[in-house]
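Apart from one protein chain that is not included, each protein chain of the complex appears where it belongs.
Now for subunit A:
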Amino acid sequence: MSSAQKRISKEFQECTTSPPPGMTITLPSETDLHKWSIQLTGPPNTPYANGVFNLTLSLPTEYPFKAPAVNFATRIWHPNVTNDATGNICLSVLKPENWKPASRVKGVLEAVRQLLVEPNPDDPLEARIADEFRTDRAEFDKNARSYVAQYAKAGK
């Protein structure tokens, strides 16, 4: 396990010194390197702009041979995030067949952010929202914005 510690602390250091755009990364507990907290500001020019989203990232004991898990702690209106309290994300890099031990957390976080810029309605977790995204973009944007206003306001 000590080898994983070395790798994880190195990655954590990298992520805090040069984080992906719009992200702040902290450890909720100083003694547990396997649980990270991420605060993500909604990318500009998206319905999520200015929203502040909290995410959790947990690294399994087998990390980096098994993929980390990322969840939205803040509710979000998005085809690839479950519209519930668990906030599961469908991200292809996290699937066992795509995860490589040399893959990095930073890459994962960048992919999460990219998902807000470019939702992927063809591989949805919420079919209803994916449908809306495809067929009625205005309605989708409105719903996404109202979710931001309700759940992801800065300072909340």
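Everything below uses one rule, namely that contacts are C-beta pairs under 8 Å (C-beta built on N, C-alpha and C of every residue); 3 or more make two chains touch, one makes a residue touch a chain; residues count from 1.
To be clear about the criterion, contacts and distances are computed from a predicted model.
Engineer: Out of "RBR-type E3 ubiquitin transferase", "Queuine tRNA-ribosyltransferase catalytic subunit 1", "DNA primase" or "Vacuolar protein sorting-associated protein 21", what name does the UniProt record list for the absent chain?
Structural biologist: Options "RBR-type E3 ubiquitin transferase", "Queuine tRNA-ribosyltransferase catalytic subunit 1", "DNA primase" or "Vacuolar protein sorting-associated protein 21" considered; the missing chain's recorded name is "RBR-type E3 ubiquitin transferase".
Engineer: In the complete complex, which positions of subunit A touch the hidden chain?
Structural biologist: On the side of subunit A, residues 3-4, 6-7, 10, 62, 64-66, 96-97, 100-104, 107 touch the unshown chain.
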